[in-house]
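Shown next, in structure tokens, is the structure this report addresses.
Of the protein chains in this complex, all but one are displayed in their positions.
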Amino acid sequence: MPVPDHSYRPAPGSSSAHTASAVPVYEPDKDDLVFSFGGVDWRWRVRPGQVFEVFTEDCFCGRLRAVTDLPSQCIEYPFVNPQTGPFYVEGAEPGDTLAVHLVGVEPARDWAVSTTVPLFGALTSSKYTPTLQSPLPEMTWIYQVDLQARQVLFAARDSDHQVSLPMEPFLGTIGVAPAAREVRSAVVPEAFGGNMDTPEAKPGATLYFGVNEPGALLSLGDGHYRMGEGEVCGVAVEGAMRTRLIVEIIKGVYCEWPRIEDDDFIMVAGSYRPLEDAYRIAHTELVRWVAQETQLSLMDSYQLVSQTSLPRIANVCDPNYTIVARMPKRVLPDVSWMGGAHSRLRAS
Amino acid sequence: MPVPDHSYRPAPGSSSAHTASAVPVYEPDKDDLVFSFGGVDWRWRVRPGQVFEVFTEDCFCGRLRAVTDLPSQCIEYPFVNPQTGPFYVEGAEPGDTLAVHLVGVEPARDWAVSTTVPLFGALTSSKYTPTLQSPLPEMTWIYQVDLQARQVLFAARDSDHQVSLPMEPFLGTIGVAPAAREVRSAVVPEAFGGNMDTPEAKPGATLYFGVNEPGALLSLGDGHYRMGEGEVCGVAVEGAMRTRLIVEIIKGVYCEWPRIEDDDFIMVAGSYRPLEDAYRIAHTELVRWVAQETQLSLMDSYQLVSQTSLPRIANVCDPNYTIVARMPKRVLPDVSWMGGAHSRLRAS
Amino acid sequence: MPVPDHSYRPAPGSSSAHTASAVPVYEPDKDDLVFSFGGVDWRWRVRPGQVFEVFTEDCFCGRLRAVTDLPSQCIEYPFVNPQTGPFYVEGAEPGDTLAVHLVGVEPARDWAVSTTVPLFGALTSSKYTPTLQSPLPEMTWIYQVDLQARQVLFAARDSDHQVSLPMEPFLGTIGVAPAAREVRSAVVPEAFGGNMDTPEAKPGATLYFGVNEPGALLSLGDGHYRMGEGEVCGVAVEGAMRTRLIVEIIKGVYCEWPRIEDDDFIMVAGSYRPLEDAYRIAHTELVRWVAQETQLSLMDSYQLVSQTSLPRIANVCDPNYTIVARMPKRVLPDVSWMGGAHSRLRAS
Partner (left out) sequence: MPVPDHSYRPAPGSSSAHTASAVPVYEPDKDDLVFSFGGVDWRWRVRPGQVFEVFTEDCFCGRLRAVTDLPSQCIEYPFVNPQTGPFYVEGAEPGDTLAVHLVGVEPARDWAVSTTVPLFGALTSSKYTPTLQSPLPEMTWIYQVDLQARQVLFAARDSDHQVSLPMEPFLGTIGVAPAAREVRSAVVPEAFGGNMDTPEAKPGATLYFGVNEPGALLSLGDGHYRMGEGEVCGVAVEGAMRTRLIVEIIKGVYCEWPRIEDDDFIMVAGSYRPLEDAYRIAHTELVRWVAQETQLSLMDSYQLVSQTSLPRIANVCDPNYTIVARMPKRVLPDVSWMGGAHSRLRAS
């Protein structure tokens, strides 16, 4: 499903892995962009334990570059939210879990873009919550990015208010091929990960995905230079990104829903509707995970999670909504979560 | 609606305002406890600008004191979540807004309690999300409280895991008489406030409630010594509390939904079901509030909120769920929110 | 909470019970209209076994009489959906169930009205599902009613399409005082009944409500001359109504949620959000009811309900949504549901 026409111009000869440095770089040509999880052949093979770098286009295929560019004019659904991948991870088999450690997630441009999109977002009627009302106006905001100061600049469209906001880059979308041979649009988050839009997919985090297809078929994209939690209007401060990552396979363990670990927290991402079901998914998985890996009983785990969890709303705008349950590790018995994968990858 | 029988014993002669110090103290006798917002006569009158102190019982009327005490044996619905109040605020008229600044919220005991309650909580079927399954076990946890170290001690019931958790006291329930002469159980949050279970009702915060009845009829209770966000199991670390507060009336301005302000954030609490509707309520109100008080257009406000808001899940267990939209003031034009009430009350 | 000003003019001397005929008639004066369930003193006393007649105003207090009359101009919230009552039923005590048999529900006028109401209805954003969009137009439709032919006439506003629709009168609102001393606006349906907007509240039906307050405090109103299921736009073909009814008390049995019985079906009304929770409430109650009154096990009841129930969507527009689970009696073991109350009242 190649994107039919776009303005993105990769560097010459950049369409596959560079090995000039010790770190292979995967930079997709325009025809390499994919718009789904599942349903496409792998583009590159990667080995566990090898750091590699991935270039990802922004969610608009790089085509919105001025406030006069509008999504409805520049983008043709379903060619939105392009992903780089899929990566075939050597040794990954269905029933395993793929651990993906994000070494670095860095903006690849000095500008970013946000918009409103007609009938998309949390504070408008939408495709799946329709009404008979007229849509909100479609507008575009361009953010100048100061890569040194690590700031993005909000400039109001209808007044002269401007304010610098901290750059807090993360990947809006990351995941593997879905279970049951499903193929899902890259705008959808579900058990396979995908468009979760969680700021927890940030440098220093390790994400765990249950493997459904040989090679896991990892894809990533939708870089956000920053975002309010929930992605209220449906669009973050969107930009192309360079991500360094390293993967590991946990054999014979299958995560039903994406798990995330950083130095301080274990987390579970639940994605569904209504939003309370996303919350229920994330928290039942978290409570059971704690009970499985510690000596805490299920009810003690439920109680301790109840008093200490710090969930974050990831998105309330995509076809499924996402909530990330977050549990501070320091209040839990000292165990090696997921067999210690995060610590190992962090040290790489 | 007095509580028919309970073990709470107030100090002798404590049933109304003390004036020994400069700060009047309102300590309810057992017959003064109320279990609703609206529907009861005011108990005390308070004046804007006067700091006063309020004792509130815990949500179990102080009757659960050992791990062998169970809610189903000690508590008779609807006599749960007792409130102290209502306070008649002199000068408050329907159409005004009541600003309530929490000067201090301090534990009144050196122990606290949490439980599971059959068919209550986010990870069980419940009265309003029923299934045919059996309920989870009913269990009680007692937390020892170190008031000096400001820690509460979690002690597992089924293993020997123990861990100290920071004391982070707040009021689970605070609000005024509802609109349209409704009377709501004290376990319900809605536009009048009530059982929002948000950690933002903490010392240093100012809460704004639209006034529906003469005197506003402020009540508070449900002290939490700490809580994970969302109150997953339906019960926080519950304890009696002493709260110092001061109120102000904002004439002729009516907040449709509770607003909260502290030194860093302006916030709106939305409470309804499904959870995305709580999110929508909180964020539409926040976006409109920003647009009303600044020179930002509605769409610029929507965009800036989208990139900077930090909402918190308050509860996913009560009859209505609560989400608090939170916007950092520093990214917004420098205005005096709500006429500067927070700054004035903070300085009192 | 009297309605402050309205155009309704009752017949002279009509403000309380008539006893000229064998059937007492309760016709409220304008100051007798109530706008809540709970929170008001009873107006009249009725005896079990005595047929009586009740006049109810339409949901707009009779003030919308032409297509140029708009709700936002003629009605002041919360003075909408006026109820006639409360009726104190002699002998009804908390913990009992009140059986209300509708002998007749007949239009009291030869016209009726429907409208759109800004930010109310299923296909618009609303108070509890807000967006930033503009509301739909506010419009009024007047229906001419042919009482002989039992037809109402839809006349399009923007074209000349007209069509006669069968008159199918029922009460949109009927219920008792809520539990836990709550007082709810008359636009809300919940466990006490209220604004369920179910066409099953029709002549020949018996409704069962758990009694929460002495005398039960029955109220009724919101006559609908006809309605599509779900009340999509939020307003039915609304009209004043004359209802003949007879009540019975079932001692020591308490229905948690409203039950309805007619000659062919047993039914349960569940009212909450999201809509699947209304469905869950209605169907868990139905499955348990069948298992309790027959020799069917819970799982056999679940199976038989699954293959034969014919639920109806009642409303998807009110503060709570309502679904009515409906089970044909003929497929069930032959038992006297609710002690045979429906049969007895039907025969009266």
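The letters A, B and C name the chains in turn, as written, and every chain counts its residues from 1.
The criterion applied here is as follows: a residue touches a chain if its C-beta (ideal position, glycine included) is under 8 Å from a C-beta of that chain, and two chains touch if they have at least 3 such contacts.
In this text, all values refer to a predicted model and were calculated from it rather than measured experimentally.
For the omitted chain, the shown partners it touches in the full complex are A, B, C. Note that of C:His101, C:Arg226 or C:Arg242, the residue touching the chain absent from this view is C:Arg226. In the full complex, the hidden chain is touched by subunit C at residues 114, 116, 122-123, 136-137, 139, 141, 154, 156-159, 161, 163, 165, 226-237, 273-276, 279-280, 283-284, 287, 294-297, 299-300, 302-311, 313, 316, 321, 323, 331-333. Mapped onto subunit A, contacts with the missing chain fall at residues 1, 35-36, 38-39, 77-78, 128-132, 179-185, 272-274, 277, 280-281, 284-285, 287-288, 298, 302.
Although one chain is not shown, part of subunit B still touches it, namely residues 123-125, 129-136, 274.
Here, only the chains that are shown with their structure count from here on.
Chain centroids computed from C-alpha atoms place B closest to the centre of all protein C-alpha atoms shown. As a whole-number value, the distance joining the C-alpha centres of subunit B and subunit C reads 35 Å. Spacing of subunit A relative to subunit C, judged by their CA centroids, is 48 angstrom.
Counting partner chains per residue, subunit B shows two or more touched chains at residues 273-274, 280, 284, 287, 302.
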